[in-house]
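Omission of a single protein chain aside, the complex is shown with its protein chains in their original locations.
Letters A and B mark the chains as written, and numbering starts fresh at 1 in each.
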Amino acid sequence: MIALLVAVPLAFGFATVALPKLSRYILPLVTLFNLVLLIGFIHPVQVLEIGKWPAAYGIVLVLDSVNYPFLIFVNLVLFALSISAMFEDKLGVLLLVLTAALNGLLLTGDFFNSFVFLEIIAVVAYVLASQNKNYYAAFKYLIFGSVSGVLYLIGVVSLYVYAGTLNMAYIGFIASPEYVQVAGIMILIALLVELKILPLGLWAPDVYSNGSTVTPVALGSAVTVAIFYLFSRIFFNVLEPVKPLPVYILSLISVLFAQLAAMRQKTLGRALAYASIAGASTVMAALSSGALGVEKIASAAYLYLLNEAISMFILFTIYGYLNHKGFKNDSVAGIAFSLASISLIGFPLTAGFWAKINLLAALFEAGDYILPAVLLAATVIEAGYLIKWNVDLWYIDNDSQDEEREKTYLPFGAQVVVLLFALTLVIIGFMPDLITMHTDKIASHIFDFKTYFDTILKGGM
Amino acid sequence: MRRIWAILISVVFLHFFIGTYFPTLPEFGNIDMYRRVSFDYISKSTTTSYQPVEYKKSKGLEDGSANVVTSIVVNYRSFDTLGEVTVLFAAALGVGILANIKKRRIEFEEHKVLSVATGMIFPLILVFGTYVFVHGHLTPGGGFPGGTVIALGFLLLMLAKNEFKVTDAAKHTEQVAGSGYVLVGLIGMAVVGVFLANFLPTGTIGNLFSAGVVPIVYTLIGFKVGAELSSLVSDMREGDKV
């Protein structure tokens, strides 16, 4: 039954290529079907051997308590995207393919399969990045992304040579640790390019700021979350960890650079893009803060990731529609925008507050003082420019163009989605245990290789 | 300045790979096949015990294709092939989305020799492409090269005649073939219980009608790839199709 999560969007994607108008209505239905299937009918822990070949010989799809919440969240984001964004007809077919690929990436238990799904996501991302005539940025992204894909492929094939199979659990069991370090470095660099950590993530500001309502949301909220899952699965669960210190230092530098750069941008789109880079770098720094096995830090990092994804969804959608026109006409958009900015900064009574407090507390407990200092400095800078943008947009000065300015509202679907997400942020701010219960469960299972291996062993040979 | 950066990056990269990475690999030509899963792929014994397989003599194996690479691509790791077909689909669709340029159609003069020669060669190219993907389980080749050869035949036709257009028939072929592949997987799910399982009998190795569902899948892939690459090249040429 798990295979339906991937097969149904793919079948509909193939089937609607000759009638693209239909795909716009099928996309919300398909993601809704996925959500219903996940919440109602499929429960962890399940292993599906595709084609009925035993685990080391064929491909396995694994659903356990680590990727179950991620699956629900990614399908929810895609469902919201299908209602709130505005795109041309043919793009709906690509978004169906993206749904199938994201679900497949979250479910897979085989390294080469993850490479194939990463490449599907990459090709769709290149086409999405070129919306609104943003071709040069899409080309730069293509060059960066292809070289990183090639590095990932070399890493995966080396793992096959060391272990003799391509299954994730068996590679973790068979391959010897010092060989795995070398392949791990290559896979790590490839994932860092996709996660926008700064010297490797130079493509991100131009791609995210193209002003479309689909691109930054799909890439920043859905794809980034899925690749953080893949990163956690590979480096915490399956393989022996690569030395975390270089990644930690790189992420810290990336946070500071991104926040400083965001302060100096003249357009809201580029500022938000740099804020998104900073958020992803913070999560990466938290996950690699040299404390392998400290579950509280990982749990707080996942809560931070959730807050980032939802806030960025709201901010980018509103920017895509309104594009520097103010909030005087559209107070719904204004309220949601301000709530999302407050959550991103981390004022009390929003999800961001609990994310940052939990993270700081866990880091102090583990004895790490550098990341909290950087995080506090980054928060101050972020508060600075976000408040400035909020004030600018609420009290926009347009006496000069009163007659010709058409009223730009958000369409009804977008209004509903954006308000609901902003409401969610406030609710999590009042009752954080709703989410911390789940992130604690993820964190407690993800460092446990033995359980993962036993699951695959029992489900297989 | 760029050249210095470029040389620096290349040298660091080569130093890392040749210094740290090469010692971890086995010597060239000296691999230990018994430690790898390929040993069981070759002797087709992933679910049964080891028995040497012989051409045109072994019957009723778990996977019946004589071409071991085909058995991996379409049978053991069929999900990866589904993903690969999706990559090509997404790329062709992306080119179709990007192809809206006004006044773009490339026109050129027809050449008499090319037109006459194409008339003679085009059917042969189609037959050769079809041969490659129908015999994918017996000889090297399969759906992807076969589909490419067919698309090249259409490219030749496009170069020979100025007014040749790839019509919507290509899009419909792509649609039917793509959904057909997922449908084969779902039928496997209904008959055997697991997605993409083989549900037809696998006869004797080396016969044309053997290997279960593999020739069907490769035929579908051949049509899909041919239709996709033809419409991709045609989109690049046509431009604005409002």
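Some observations on this one:
Basically, a residue touches a chain if its C-beta (ideal position, glycine included) is under 8 Å from a C-beta of that chain, and two chains touch if they have at least 3 such contacts.
Methods note: contacts and distances are computed from a predicted model.
Name of the non-displayed chain as stated in its UniProt record, restricted to "Multisubunit Na+/H+ antiporter, MnhC subunit", "Methylhydantoinase", "ABC-type cobalt transport system, ATPase component" or "ABC transporter ATP-binding protein": "Multisubunit Na+/H+ antiporter, MnhC subunit". From the options A:L48, A:L96, A:V127 or A:L322, the residue with contact to the unseen chain in the full assembly is A:V127.
For the chain missing from the display, the contacting residue among A:A18, A:I42, A:I83 or A:I154 is A:I154, taking the whole complex into account. In the complete complex, the hidden chain is touched by one of B:I31, B:L152, B:V192 or B:I216, namely B:I31. The chain not shown here touches chain A at positions 112, 116, 119, 122-123, 126-127, 130, 133, 135-136, 138-139, 142-143, 146-147, 149-150, 153-154, 157, 160-161, 166.
Although one chain is not drawn, its touching partners on chain B can still be listed: residues 2-3, 5-7, 9-11, 13-14, 17-18, 22, 25, 28-31, 33, 36-38, 41-43, 52-57, 66-69, 72-73, 77, 80-81, 83-84, 87-88, 90-92, 94-95, 98-99, 101, 138-140, 142, 144, 205-206, 232, 236.
One rule holds in what follows: only the chains that are shown with their structure count from here on.
One inter-chain figure worth recording: chain A and chain B are separated by 31 Å, centre to centre, where each centre is the mean of the chain's CA atoms. Contacts from chain B toward chain A in the complex involve residues 20-21, 24-26, 31, 35-37, 40-41, 46-47, 75-80, 82-84, 86-87, 89-91, 93-94, 96-98, 168, 171-172, 174-175, 178-179, 181-183, 185-186, 188-189, 192-198. Note for the complex: chain A touches chain B at residues 3, 7, 10-11, 13-18, 48-54, 56-59, 88, 90-91, 93-94, 97, 100-101, 104, 112-113, 116-117, 119-120, 123-124, 126-127, 130, 158, 160-162, 164-166, 178-179, 182.
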